[in-house]
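The other protein chains are all here in position, but one chain of the complex has been omitted.
Chains here go by letter, A and B, matching the order in which they are written, and residues are numbered from 1 within each.
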Amino acid sequence: MFRFPACLVGAAVALTLAAATPAFAQQLELKLMAPAAPGGGWDQTARSMQQALVASGVARSVQVTNVPGAGGSVGIAQFVNGAKGDGNQMMVNGFVMVGALAMNKSPVTLDQVTPIARLTEEIQVIVVPANSPIKTAQDLAAAVKADIAKVTFAGGSAGGVDHVMAALFAGAVGADAKKINYIPFSGGGESLAAILGGKVTAGISGLSEYEGQIKSGKLRAIGVTSEKRIAGSDIPTFKEQGIDLVIANWRSVVAPPGITPEQRKTLSDAVEKMVKSDAWKEILKQKGWEDAYLGGDAFADFLKKETVRVTDVLKSVGLVKS
Amino acid sequence: MTSGDPAQPRRVDRAGIVIAALLALLAVVLVWDARGLQSAAMYGMGPEAMPVVVASGLALLAIGNFIDALRGNLPARESTDPVPVLLILVGLALLIAIIGFGGGFILATSALFVTTSAAFGRRAVLVDSVIALVMSTLIYLAFDRLLTLSLPAGPLERLL
Partner (left out) sequence: MDTFAALAHGMAVAVQPMNLLYALIGVFLGTAVGVLPGIGPALTVALLLPVTYKLDPGGSLIMFAGIYYGGMYGGSTTAILINTPGESASMATALEGNKMAKAGRGGPALATSAIGSFVAGTIATIGLAFLAPWLVDVAVRFGPEDYFALMCVAFVTVSATFGDSPIRGLTSLFIGLTLGLVGIDKLTGQARLAFGVPELLDGVEVTTLAVGLFAVGEALYVASRRHHTEEKLEPVRGSLWMTKEDWKRSWKPWLRGTMFGFPIGALPAGGAEIPTFLSYSTEKRLTKHPEEFGKGAIEGVAGPEAANNASAAGTLVPLLTLGLPTSATAAMMLAGFQQYGLNPGPLLFAERPDLVWGLIASLFIANMMLLVLNLPLVGLWVRLLAIPQPWLYAGILVFATMGTIAAKPSVVELSMLAGFGVLGFLMRRFDFPIAPVVVGLILGPIAESQLRRALAISLGDPMTLLQSPISATLLGVALIALLAPFVLKGLGRFKPNED
């Protein structure tokens, strides 16, 4: 609109145009939905984005709304229907939503949203109590192959990343993933107690959650799910132990369906700028999150592949009817 | 509605029979719902066990309540005035409708405030409306500005 001489355009028209086409990132007034209750992981991601977007001058204002319910199923339904075509709205989501949508038979799927970027991820780990006879991933694989029912895995909610990972592990070592004895606990605390108390064979969780116990020697980490060994860590990956198990608990941000390519670019640029800002890096450090920025089509691809992979696993363990 | 008259304690209590029937119905719904569950790939107890246990309990309690009602030995009840109750329910319905149709927090809670106040015998609707609007606006501002928790916004909230 700045192409037009000011004298030709009435002030009122200019104002409406300015509101309709935010040509400059500095003018962004964003609405960010956290499809979860205040305080949780997605909410914290949204509020951290709010902080970083404003602090780095990418956006003038960011408003966070919370729409909790059923692993994000409620939020995404509202987002897809209510924000269609709105280039000033985004929603935080993550791995858990993929499984939740499949399990809850949600009419809305992640195919409908416009992918913007993956932001963070957390590496997963399998641990056993310090006094367990299982020392390596291969030991655990042997136990699973010998009698899969007797190997109990403790982890987070049914259909979440821990559960998917248990099934992937069983599949990767050639056992029947359908028969895994996975015991979901609510929250890392409860499952950790069950592992420390020797009630279960092994535990699955995000690495940071068990880091203290691993360092103090109460738990033994038998493998992490990263592609390569984490710098400065002596925990082997599953890959180097000959088990093809790579997975991470990622969080990302998406835009509504039906936005124009320009709107998508504006949002993508804004997020990219935010990710590179010092404010965001400071927050990542504070919260202990791993930067896993992946933008544009690469993320869209990733999202598609994860959706297929997770849905297949959930079908194989009988959580989703095929 | 029947009112339990202490002089005739043996009369059948119709409300009690309705309660028993509702409990039995609830038990049926539980069992019906549990039948749709599959206990796929689980060791131990499936997801359908607990609903069946609860349903059995409800069925037994339905019988117990039914017997109590037949014997008429339910506690005595005083008569109630349905008008205020209806007024408050209208207020709650208004609140839900206003929120549902995007009318915003301030209008919705003001509607509830005024109807409830009327249910408790006040007739000064105008004064109450002003009080309600001021109060809910203050609450809205406190949540929105100080705590950055967004309450449902409607036309009034957008003016702020």
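In this section, contacts are C-beta pairs under 8 Å (C-beta built on N, C-alpha and C of every residue); 3 or more make two chains touch, one makes a residue touch a chain.
Nothing here was measured: the structure is a model prediction, and the numbers come from that model.
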item: Among A:A149, A:I230 or A:A298, the residue in touch with the chain that has been omitted; value: A:A149
item: Contact partner of the left-out chain, one of B:A21, B:I139 or B:L156; value: B:I139
item: Given B:M45, B:L126 or B:L159, the one touching the chain that is not displayed; value: B:M45
item: Residues of subunit A (touch criterion as defined above) contacting the omitted chain; value: 37-39, 67-70, 73-74, 77, 103-104, 106, 149-150, 152, 157-159, 181, 183-190, 192-194, 196-197, 199-200, 208, 211-213, 215-216, 218, 285-288, 319
item: Hidden partner interface residues of subunit B, rising order; value: 15-16, 19, 23, 26, 29-30, 33-34, 37-40, 42-47, 49-51, 54, 57-58, 61, 64-65, 68, 74-75, 77-82, 84-85, 87-89, 91-93, 95-96, 99-100, 105, 108-109, 112-114, 116-122, 128, 131-132, 135-136, 139, 142-143, 147-149, 151-152
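Note that in this section only the chains that are shown with their structure count from here on.
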item: Interchain centroid distance [CA atoms averaged], subunit A/subunit B, Å; value: 37
item: For the subunit B and subunit A complex, residues of the former touching the latter; value: 38, 40-41, 43, 148-150
item: Complex contact set, residues of subunit A against subunit B; value: 38, 63-66, 149, 178-181, 317-319
